[in-house]
Structures are given as structure tokens and as C-alpha cells.
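Every protein chain of the complex appears in place save one, which is left out.
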Amino acid sequence: MGAVLPLFPPIASTYARQEDLLFYFLVAVTLFFVLLIFGSIFFFAVRYRRRTPDERAQPTRPNLPLEVAWIVIPLVIALVIFVWGAKLFFVAMRPPAQAVEVTVVGKQWMWKIQHADGTREINALHIPVGTPIKLILTSEDVIHDFFVPAFRIKRDVVPGRYTTAWFEATTPGTYHLFCAQYCGTNHAAMIGSVVVMEPADYERWVRARTSPVLPASAGAVLFQRLGCSSCHQTNTNAKAPALAGLFGQQVTLADSRQVTADMDFLRDHILTPGKTPVAGYPQIMPTYQGQVSEEQILELIAYVRSLARAERSQGGS
Amino acid sequence: MSMVQTAPSYLEDGHGLASWLLTRDHKRIALLYLVSIIGFFFLGAIFAGLIRVNLLSPQGDLVRPQTYNTFFTMHGLIMIFFFLIPSIPAVLGNFVLPLMIGARDLAFPKINLLSWYIFIVGGLFTISAGLFGGVDTGWTFYTPFSSIYSNSNVVLTVIGIFIVGFSSILTGLNFIITTHTMRASGMTWFRLPLFIWALYATSLIMVLGTPVLATTLVLVALERVFHLGIFDPSRGGDPIYFQHLFWFYSHPAVYIMILPSLGVMSETITCFARRRIFGYNAIAFSSLGIAVIGFLVWGHHMFVSGQSVYVGMMFSLLSFLVAIPSAIKVFNWMATLYGGTIAFDTPMLYSLGFIGLFTVGGLTGLYLAAMGVDIHVHDTYFVVAHFHYIMVGGAVMGFMAGLHYWWPKITGRLYPEVWGRLAAIITFLGFNLTFFPQFILGYLGMPRRYHMYPPEFQALNVLSSAGASILGIGYLLPVIYLLWSLRRGQVAGPNPWRATGLEWQTPSPPPTANFEAPPVVREEPYSYPTWEAQID
Amino acid sequence: MTESIAGLEHQFETLEQQHEAGWLGMWAFLATEIMFFGGMFTGYVIYRWAYFGAFAAGSKDLEIWAGTLNTLVLICSSFTMVLAVHAAETGERRGQIGFLLATMFLGTVFLGVKGYEWTTLFRDHHVPGIGFHFSGPYQNTAQIFFSFYFALTGMHALHMVVGVGLLTFLLVKAWRAEFTPAHHAAVDIIGLYWHFVDIVWIFLFPLLYLVDRHR
Partner (left out) sequence: MSGVTVSRKTYAGVWGSLVVLTLLTAGIAYLDLGVLNPVAAITIAVIKMALVALFFMHLRYTRIRLTYVFTAAGLLWLALLMAFTWTDVITRHPIVPPPPWPANDVTSHMSIFKAK
């Protein structure tokens, strides 16, 4: 940062390195064709300029091999770029299993970030170098977009659902965080910074925090307070399904569709239970639309997920 | 003038305002369009100027954020819906399509006039929305911002765009039917000038795509007024559904903007190289190919939006496939230049500039279509640079090329050649200075629609603004000398470029009925003389 | 220029060419209409998939007799329309007037029934955005169904109104005996439009009224 005329963004994540490679390849392809085309324009312009008003041109004859060549060669190049680009995309979309989760809630015009241990930050994200971080993003109002140029990652933050992104920072430093999806008046002010720290520094930063509440624990409190527990009890009763072990399972819906109980499912179920009614139960669950904030929903989900964990560890695995 | 003077030219056939406002002559309607879109262009350009002035400093000193947001929204809306989409089709297409196919008029002259009125009414709605409260949604109207959160005058704007869409549909309809039913005898499909093929492909998109935009906008307006919830996640709606509908039209719409320019190229390149086109069939079918495949790539605007990654892959692949027909065209023009006898009149300078800038713009489209790279450059100035390269460097240059090329036919006068060339060169240079820095800015990560930015981006932004002022001169010059030429320009004669094509076989300006007798076509298109065959 | 043939517009060479252009023009226009409704049908499809229960519940709340009746009314109106075209082809002026009037009448009946349905829905607070209320398990998702119901039927009704307007125009011409067996393209072409609006309803009927009726 700070250079007067920077020409290339900092490279600060594993993905950035991979992405830049394709970018360089594309630049090479562009240069090749631009030189080819500008070059031939200039060459033809000089070589075949009209010398006398009545000069006659060469006759135009079909040339099939030539035509095939300039269809096939670009096609091959295009397909190479496609495959390469798609592969990269899958890299960017597939967080490693051990990635540390960070939840991000966008709202006009700020970023609310919560770490897995419950620490909250606003418009800033502190992370250790060399650790894959998985972002779980959602929005309170309109679509935003979480964009860190130094990492070459960007992901729309869509209200009503969760999107994910991940990165592994490679170079300590402070980098720009931008909102890249137009979201209203102060879109340009919805910025922040991502601070990448050496593990030791990061540990110090973590220690300095006032002991935050784990999202799952906060969720457990909410679960009581909102009255979820009055229906969803730990021992399976007929009133409502037990939630332990639910997360990540296949659930059969009343219209006999199968869906995975992922975060979106849980979210939908809290806000619009009628969207995915579970088979075998009366649909008496009320909606909590308007009664819980996005952060609270995330905490409830963390709690339900932790139930899954409790289940597993009781099962002795 | 003797008494046996043949039919008067369309310009002399009736005077007074009513003879223009109630005309059904495609040539006069084209001029109505010309005047209106030039007006809209400069309106849009003023907004562009204000954007560039504001971005001179990192804090964005000129205006407040909200005002800036209305600037780029109005800039985008006006430039796209009120300038570029109607530019070549409704002005040049309207004027030359019947001439080129040897018809007396379009199939539905009244509808043609109606579509101009619709255009104006739509424009008035949009402008009044701009005046009363402004719009700040961006030209893309993304929900739920546009449908719920924006406090600006979205409904009025949406009505304006809805209305202008019908103008586009009617023009497209008219062109399609005219091309099918009104060709002169001997004018077979494969004797049609390639400009007509391009217009036909364009019309196809207008007719099949625009209604979807209309629906989308109706839904946004209803959503805003009645809170239907179709796009509102808090009521169970899906904002991505909006994006699908929007881009189903708006991606093909970018081909509405470029195809006509590509068509103009095939006319100017052959005329000024005086050589028969290379690969007629390939160019003709590539226009149709672009129109059809162009409908299947809309999701490339949504790679990071949260749409399914599998669909994203499909869209990415198809985006690469749609680049091939464009490549075919470029290479065919190069092959036409080869061995030609090239003259550098203004239309040709614009055309050569077009080829170069379109190539750069198109190739940078490949960066965007490569999903992995798009993650980084999506919604940054890289995209802004990409589309200005194609739309300003490409489509607008194509429009200028066509306007200069047919100017003698339209007005009967030649524009001053020296000024024309000067303007073409200034435009080319100013253009690159304006928009090349934006590629760098984009890759550095400067997001678009930002009213202020981190200080390290300033140098490039200043360069860009400096370029814009040069570009502005490049656009103002033609207005001056073209107006001047209306009275003072040299009289052109029917065929100043010694071009082939029916439109050059009738006087300039043509009589109201276009031709004195229904023309009969006996030649292949672009039969320019060669060393071998002596064509006379 | 030759204005000798009655009804030939200046830009065409022959009446035949003129009719062909008109006919094709209308069909091309109908293709745009397909896309116009298409955007909403697409939305219908994906939301019905996501909110099947709500769609079923909402659909059951519509009055099936009204939907069926309206379908029959529109089918009859298409029939009378085609008979009006027939009368134009054979040059029977009274037939034209009679069948056009019948078509307009049926169109109006359709709109009347639609209006009745809308008022009932309004009374039951089923109109999105205006104090919407729906009881039962789908209280907070049913609005989506009604949004589509109103958007689709509203847009369709608008087309019906335009259609009735066009029929009025035909009626005046028929009254003045302007249609001859050789020259009646207007009836043909407006007839196409009317039938198209009928077809849209033919799809709307099962999509809106018959979602999961049997349960």
C-alpha cells in the first residue's frame, strides 16, 4: 500500500498465486492476438494502400483450411482457458475440511464479523497466516460482496441464505476489504481491512481478547429463551423432532423430497418453517421471522450443530 | 431545375414540423431517432464527465455519495437504453435497411413511427425520474435493493425502461418482417449485404429478449408498490431469480449493441478496401450464431452471486463458445483487407479503430468468462474497462463509422474529410487513455460504483479522467463539422465511395419512394472489381 | 405510385405481400408475448418447486368453479372468434357482427368472473401487500403463491382488455362492411391475438387452480 502508481495488487493468499498464473496466461493470449491484429492492420494498411483511384484488388477466393484454422485455434485456446478457469473456481469454492470458520454478516454499510470462538469485530478481520479460513456470509438487508483483492477472493453476500468463501493467507500485512456489490448510498464506505498476522502475533491478539462467549453457548441460551426447547426436547417426544445429530443428515420432507440439513435448511426452518416441512410432524412450529437477528440465527445454528457433535461424542466415535 | 425533375428527395418532400412528426417515411424517422439519440448521448456523456471529475480525488470531492450513485445510474441507463441500443438499428438500420434490400419502406411504417414516440415517452419518464429524486440502483436494478431498500424514484424509472423496451421490440419486429417479405426481386438471402444479416440477428434478440426485461421490470415495480415478496428473501423470495431474468435480456442486449456495429464493419471494410468480402457465409452465420448462443451465457454475470457452480460452469463454457463467431468475423475482415486497395477515409479509420478496440474488449471478456479470474475482477473497474472497450471503443466507433459512411446518402453532402480523420484519431487516443488505466485499476481491486477510493488508486484515476476530456473533444468535433456540412459540405452525388449495394444506386438524398423503379438484383454482394474479372 | 388496388399500402407491391407481412408480424409479436409471460412462468416453476406446500394450499383457496367456468368461457370465445373470421372469409357481414359481439360478450364475462374472484380474495385478505393474511401452516409462505396468481392473472386480464378494445375496432369496421373475402386481414390477425390470450389461460388454469387439488 501507499505506492503512487501501483500496477499490480499484493499477492497474499495461496489462491492469489494460482489465479495470477491464469491471469498471466490470459495476458499472453491477449498480447498475441492484439499484436497479430494490430500488426496485420498496419502491415496491410501500408502494403495494400490504394495508390491510384482505380487500382484493383486481388480476387477473393475461398480458403477452407484458413477458415478452419481460425475457428479451431481460438476454440482450442478458449477451451484451455475454460478448463483452467473452471478448475480454479472449484478450488475457490471448495474450502478444505479443516478450515476455521468465521461468520460475516453484511449490513448497510458495515461488516459484522464473528470468529469461531465468539470474538466479534467490525470492518476488520484478524487472521493468522497459513491457516485456511472459511467465511460463512449472509446479509441483513441487500446484497453485498466480500472482496479482498490481495487474496483474489470475492463472494456475494446474499440476504436470506448463506454463501461461503475461503482463503489461506500467505503474507502478513494489512489488506483492503471492499464491498464489491453495489448496496446503496455508502457502498464505497463499506470497507475495512484484513489483518494477516504471524501465528505468534495472532496468539497474542487472541489472548488479549476479553473472553468471548462461544456462539454455540449463546445459541443454547437463545434456544431456551425463544422457547424452542419447549417443543424440541432432548428426549424424543412426539411434539417435535429432536435436533441432536440432525445437522448434516438427510431429512425427508412432507412432500417426500430429501434435503440435507445444512445451515440454509436450519435458517429456513427457523424463519419460514412452512418452506421445508419435515415429514411425520404436525406443522405447528411458529416462524421466528423478525424476532431474531442474523447473528442470533447464526448462534442458534451453531448450537444445533454443537448438538450434533455432542451426539457423536456420546456415541463414542 | 427543370420541370421534368424526378421525385423530390425525402428531405424536400414536405416541410414544417408536422411533416416530420407525422411522417411514415423510414428515412425521416431515422433522422428523428438520430437527433434524439445524439441528445441522449450527450446527456449520458455529461454524467460520464461528472463521474470522471468526481473521481479525480480519492475522497470524491465533487458530489455527495448519493448524488454520485444517481450519476452512474443515469449514465448507464441513458447510454444503454436510450443511446446505444437504438443507435445503429433505429438510425442507420432504419435508414438503409429498406434501401439495401430494394424496398420502398419498412413493412409497418406506422409502427415504425409509433416506436419512435414510444422511445421518446420512455425517455421522458426516465429523465423525469432523474429529475424528481433520481435513481440510485445502478443500471442493473439488483433486488432487493431496488425493490425495497432504495429511497429513490425506482418505479418511474422502471416504467420508462419498460416503455422504451417496446420501442425496441417494435423496431426488431419491423426489421424481421421487412427482411422476410420485402426483398427486391433477385435479392436472395445470400445476396443480402452483411449489415442486413447483422440487423436481422439483432432484431431476433430484440424480439425474443426484450419482453423478458419488460416482465422483470413489471415485477420489480409491483414488488416495490405491493411488496409481493417475489424477490424479497424476508418473504421467501429469491433475489437471484431477478438476476436470471435481468441477464436473460441484458446479456443478449450487449449483442444488440455490438452486432449492428459488426455489420457496419463488413460494409466499410469492403468498400474502403474495394475488395469482395472474404467468407461471406461465415460472417453471415456467425451473426446468427452470436444471437442464438448469446442467449445462453447470461449466467456469466453471476459467477459469484451464489448461483449454482454447475450452472456457472455451463455458462462459462458457452461464453467461450460465443467468442468464436466474433473471432471468425475479425479474421475474415483481416483476410478481406489482405490484397485489397485500402483507402483511409474517415469511416475506414473508425473501422480499423473498431477492430482493434473490439479485439481488446472482446479478449478481456475472456478473462471475465474464466470463472477463476472473474472471482477477482467481477464488479471491479476491470469490468468497466471491458465493457467500455467494447461499447465505446467498439459499438460507438462502429456507429461513427456508419454515420460517416452513410452521411452523404442521408444528407446528400460530404463531411469535411480532414476534420473527420482528425476526430477519429483523437477519439482513438483519448479512448485508450481513458479506459486502459481502468484495466489496471480493476486488477488492483478498485470496485466499481465507488464514489471514493483508497489514495493509491488516484494516479490511474487522474489519467483516466484526463483521457475522458480528450475523448470528449473527439465526440464534440463531429457534431460541429457534421452540422456544418449540412449546408456547406460538398454535394455528394449518388455514390461518393463507389460502393456496391442498392442504397448507392439511388440519388442522395433518396426520393421518398427510395427508388424510381423497383430495383432488380443480378450481382453477388460486394462485387468490387479485381485484377482478373473486368466487371463493368 | 400505384394506389389502384383497394387497401394496398404504399410500401407493398401486392395485397398478398401485405397480408403475409401482417400475418407474420402478428406471429412474431406472439413469440414476444410468449417470452413476456415466460419470465413469470419461469418464476412460477421455480417457486412452485421451492414452496410446493404453499402453492398447493394457496391453489386450494381459489374457487375452482370460477376457474373452470372461465376456461370454458374463453374457449367459447375463441370459437366465436374463429366463426367471425369464417364470416369474414365468406363475406357475411351479419355473421361478422354477431360473432364479434359474442366474442366481446364472452370476454367481458371472463373479466367479470375474474373481478368477482379478485374481490373475494381481497375480502379474504389474500391480496399480497394489502394486509395479507393466510391461516394455517403456510401463513408465511402462501403470499408467494398469491403474488404469482395476481401477477399472472393481472397481466392476462390486461391482455383481455386490450383484446376487447381491438374487437371493438373490428366491430366498427365490420359494421361499415369493410371486410371482403379478399380483404379481411385485420380480422385474421386480431383473431390470432385473441386465441393466443386464450392459450395463455389454458395454461394458467391448471397451473393456478389445480395444484394438488386431490389432497
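Letters A, B and C mark the chains as written, and numbering starts fresh at 1 in each.
The definition used in the following text is that a contact is a pair of C-beta atoms (placed from the backbone, for glycine too) under 8 Å apart; a residue touches a chain by one contact, two chains touch by 3 or more.
For clarity, every value in this text was computed on a predicted model and none was experimentally measured.
> In the complete assembly, which of B:22, B:225 or B:311 touches the absent chain?
Considering the complete complex, B:311 is the one touching the chain left out.
> Decide which residue listed in A:36, A:100 or A:254 touches the omitted chain of the complex.
A:100
> Residue by residue, what part of chain C touches the chain that was omitted?
These residues touch the chain not displayed: 19-20, 22-24, 27-28, 30-35, 38-39, 41-42, 45-46, 49-50, 64, 67-68, 71-72, 75-76, 78-79, 81-83, 86, 89-90, 185, 188, 191-192, 195-196, 198-199, 202-203, 205-207, 209-215.
> For the chain that got dropped from the picture, name the residues of chain B it touches.
Chain B touches the missing chain through residues 180, 204, 208, 212, 238, 240-241, 244, 248, 295-296, 298-299, 306-311, 314-315.
Heads up, the rule we're going with is that only the chains that are shown with their structure count from here on.
> Counting C-beta pairs in contact, does B-C beat A-B or the other way around?
Answer to which pair has more contacts is A-B.
> Between chain A and chain C, what's the gap in Å when you average each chain's C-alpha atoms?
Computed from C-alpha means, the inter-chain centre distance equals 45 Å.
> From the C-alpha centre of chain A to that of chain B, how far is it in Å?
Whole-Å distance between the two chain centres: 35.
> Scan chain B for residues touching two or more other chains and write them down.
Those would be 236-238.
> Of all residues in chain C, which are in touch with two or more distinct other chains?
Within chain C, the residues that touch at least two other chains are 50-51, 140-141.
> Could you list, by residue number, the parts of chain B that touch chain A in their complex?
Touching chain A from chain B are residues 60, 65-66, 69, 136-138, 140, 142, 144-145, 148-150, 233-234, 236-240, 273-279, 282, 303-306, 309, 312-313, 316-317, 320-321, 323-324, 327-328, 330-331, 334-344, 352, 355-356, 359-360, 363-364, 366-367, 369-376, 378-380, 440, 443-445, 447-454, 456-457, 459-460, 528-533.
> Quick check on the complex: what are the chain C residues that touch chain B?
Where chain C meets chain B, its residues are 1, 9-13, 17, 20-21, 24-25, 28-29, 31-33, 35-40, 42-43, 46-47, 50-51, 127-130, 140-141, 143-144, 147-148, 150-151, 155.
> If we count contacts the way the header does, which residues on chain A are in touch with chain B in the complex?
Going through chain A, the ones touching chain B are 1-9, 18-19, 22-23, 26, 29-30, 33-34, 37-38, 40-41, 44-45, 48-51, 55-60, 62-63, 66-67, 70-71, 74-75, 78-79, 81-82, 84-93, 108, 141-143, 145, 147, 149-150, 152-156, 158-161, 163, 176, 178-189, 271-272, 275, 289.
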